[in-house]
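Note that one protein chain is taken out, while the other chains of the complex remain in position.
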């Protein structure tokens, strides 16, 4: 099966450099020569395309992981190692309605949108106009805007949705917005939070103590890559040591709620 | 909104013990007294139910993560920290067709089924009849069998599907089945593998060297939980140190393929 | 060379159970039968001794590591993974004079004493009489008391020594004693601190900001053991995830000091 017009293609150079492009009638310049992207319509998926200098690029099908690595970013993004775990914990799936607050460049927005398809919706709050724009741009690029409502809005006065299946906060002072998150959530459902410092974790824990949330969890995820040499297997020399602390809690009802 | 008949409910005891039950007209015995599960139809989601001894259990909405922790297991299962990352890397989503080999108790099967809904399909191969049964039982329990075809079959002679979006191998000798995985995969798509030992990683790397796979990755994921005390924040004393090594590669085509 | 009277011997059972004993004319009971410890004087170092039931125990030379694992403890002790790094960082060696505060059961005291031999001295402060006793008992047992002065004393009013080569604080509120540590230290020398929680790390950092200390370091050390099977090499299933955070700083002088 050959690539089609509009398809996304991950191009992999002999040295492992990656480009995420779309099949269209234009030239694409790399450090190893120029590629004619329209030519991809004659190349099978997984096949090789050559630059005008004769350098081969393998043509791969981009995954969500690749889209996230290639989005335009002007903020710290949530990384795949956390994204995957968030997915498992939030209790969402195809059809879910989920609020995300602090959309930033849209890595998490994109991930949630991908997985609530075809009938769910992500309500993506972002206070700063410029990040909301960037997030929207990234969603359009990835073809996922259809499942997202971006809202440029401070959440101090609360979210506009009720009875959502999950809420995720990726903001500087999440402890200030826990009551709003509680109001928006369905009973028994999950709130997720990402913060980079231990001081923030402590602040959130303190605030959670005074609210009807339960089943609180704090954790961090470390990912260690290995060099891929069969006879000399060993971890890579360096790794990312920290992105953030993940926190989860579930909404409970008090008597009378 | 109260719980409905047939709903799954995660019951959380005051000490954090969990039970995953279904709303139905029966009694459920815990170490803290008996619960009348039908009574849940009068309790709002997130609300509290009391045992005959007056002990309160919070009623929470189970997530995929909870289903996996409560499935019946007779094999080592894939853990949520790996499951989430696998999802991000495989390049699947609602509608995908994916092969899993070595279904075991069905933790990964369940996860894949959850996320390929509503139109995708998981082809779950399992050589041992008794594990295939267990896997099916777990899928029925979680209401996910509709999106799975379980196949009791050795894969030496190959998979029955072609042009699938992803293949995942969770077997003892994955290096023996790489050609079969290659045959089944769409061009440019992702193969994932899980193995517990470094020797197996080396064997797979050696075998991949002789096959048209590219973009090879080996990694491990560590998850560290924290005690949830605001004023004395610190990691828990002990953690899971190892579950397995994750490997990923993508199918490329050779000239003439 | 056979074992001598008074020698310490590490006995290793076939299943890996360890006992640290001294050669003397007495019987020693194990779950695998009785050993006659005097008989060790006829057994070469590294040789095997048999219980009256015929079970062999290998006789090994205990290292500092073994002494620490076998000391009597009634407090959380400092672990070898931290002890080794502390040694490297404190800037001590044979002949050093070093203050330790919060001696507890004496694991760090023992380590410092071992390494400042034959001419150095450890000043071990411990506020609680009962722990000071335990510490002394452990030092006598290990034959290291000669290089230690145990002081049952609160350090609020300062240490009795001046111009020491290093100070180590293993107390609950180290931030209260930084001026005292500064007073006792030689210029340019190292202060070490161990605390279990992130809140304590923050408190110490805040206090250090207002004192003439420099070159501040905060770190944690993780140790991961592997199963020792050549053909199935993999990490052990579980590991210690946290013992404490290590902090280091060096005394600088202000103008006029």
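A, B and C are the chain letters, set down in written order, and residue numbers restart from 1 in every chain.
Just so we're on the same page, a contact is a pair of C-beta atoms (placed from the backbone, for glycine too) under 8 Å apart; a residue touches a chain by one contact, two chains touch by 3 or more.
Everything numeric here is computed off the predicted structure, so don't read it as measured data.
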Only one of C:55, C:152 or C:221 touches the unshown chain, namely C:221
What residues on chain C make contact with the chain left out of this view? 1, 9-10, 12, 16, 44-48, 58-65, 68, 80-81, 83-91, 93-95, 111, 114-115, 117-119, 163, 186-190, 198, 201-203, 205-206, 209, 214-231, 233, 245, 250-253, 255, 257
Chain B positions in touch with the non-displayed chain are 198-199, 201-202
The missing chain sits against chain A at residues 196-199, 224-225, 231-242
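Here, only the chains that are shown with their structure count from here on.
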Taking each chain's centre as the mean of its CA atoms, chain A sits from chain C at a distance in Å of 46
Could you put a whole-Å number on the gap between the CA centroids of chain A and chain B? 21
Spell out, as numbers or ranges, the residues of chain A touching 2 or more other chains. 198, 201-202
